[in-house]
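Complex shown without one protein chain; remaining protein chains in place.
Here is subunit A:
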Amino acid sequence: MATRHSRSAARLMMAPAVILLLGWMLVPLTMTLWFSFRKYLPMRGGDLGGVGFDNYVRFVTSSAFWPSVQATLVIVGGVLAITVTFGVLLALLLDQPIWGQGIVRILVIAPFFVMPTVSALVWKNMFMDPVNGLLAHLWGFFGAEPVQWLSQAPLASIILIVAWQWLPFATLILLTAIQSLDSEQLEAAEMDGAPPLSRFGHIVLPHLGRAITVVVLIQTIFLLSIFAEIFVTTQGSFGTRTLTYLIYQRVLESQNVGLGSAGGIYAVILANIVAIFLMRIVGKNLDA
């Protein structure tokens, strides 16, 4: 199809995009790598020269490191569990012919369009506020002591907020997957004597396997770097300091760019490990 001439023309036309993308990724990455090997304290003397792997050692040996990894994993795992479970249930529900289906679908998708900062603020001030929040009123209505959400159950609160944002995404992908299921398969299973729950377990769920893996993969990559929801709610206190948030604190609050950069490189490595791991699962699923 392609002559030599059209190939070189294609290269020429792709070049701007490729150069832009490379610059976009490579420049910050190289700078981070560079700073991670230097002692760089902007307000306290600036660049004080190379220190080898000192920053890397200090980042992992600090007492905040392992708790932050743990918080990251708890949040990612919690959000994934909630979004996948409820995503499947919602998708099953939305697949039924119900009255006002179009409007219901738009309503379900809506949270995805709300910016993370905004949704976190809305949750914090309108729902979870122990004095004025809707949840406090609800608790009060039943005569219960209002929960101090963000200090008493900080991780759960953040998981709730983030899961609310990502639920539409999971629902949407799972809904399209459910709609692609051949209805004759379900009818065949019905004739074969499978009750509704078995039909779900033996036919629907395996059919959704691939879509669930895709949801898990994409969400994990985004969830590893959530920031705004923590920034506007707990500011990393009460054990909600994730790896991303720790890096932010090292760079901006402690003004230690070298240490933060080393943390950034760790985060890159962690994300890549997860990505490779998940790619394998998806790859296996796609082959099958």
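Just so it is clear, a residue touches a chain if its C-beta (ideal position, glycine included) is under 8 Å from a C-beta of that chain, and two chains touch if they have at least 3 such contacts; residues count from 1.
Rule of thumb we're sticking to: contacts and distances are computed from a predicted model.
K.L.:
Leaving aside the chains you can see, what is the UniProt protein name of the one that's missing? Options: "Sugar ABC transporter ATP-binding protein", "NADH-quinone oxidoreductase subunit I", "Serine/threonine-protein kinase RsbT" or "DNA ligase (ATP)".
P.N.:
Missing chain, UniProt protein name: "Sugar ABC transporter ATP-binding protein".
K.L.:
Of A:D47, A:D192 or A:E253, which residue touches the hidden chain?
P.N.:
Hidden-chain contact among the options goes to A:D192.
K.L.:
In terms of residues, what is the contact footprint of the unshown chain on subunit A?
P.N.:
Residues 182, 184-185, 187-194, 198, 202-203, 206-207, 209, 288 of subunit A touch the chain absent from view.
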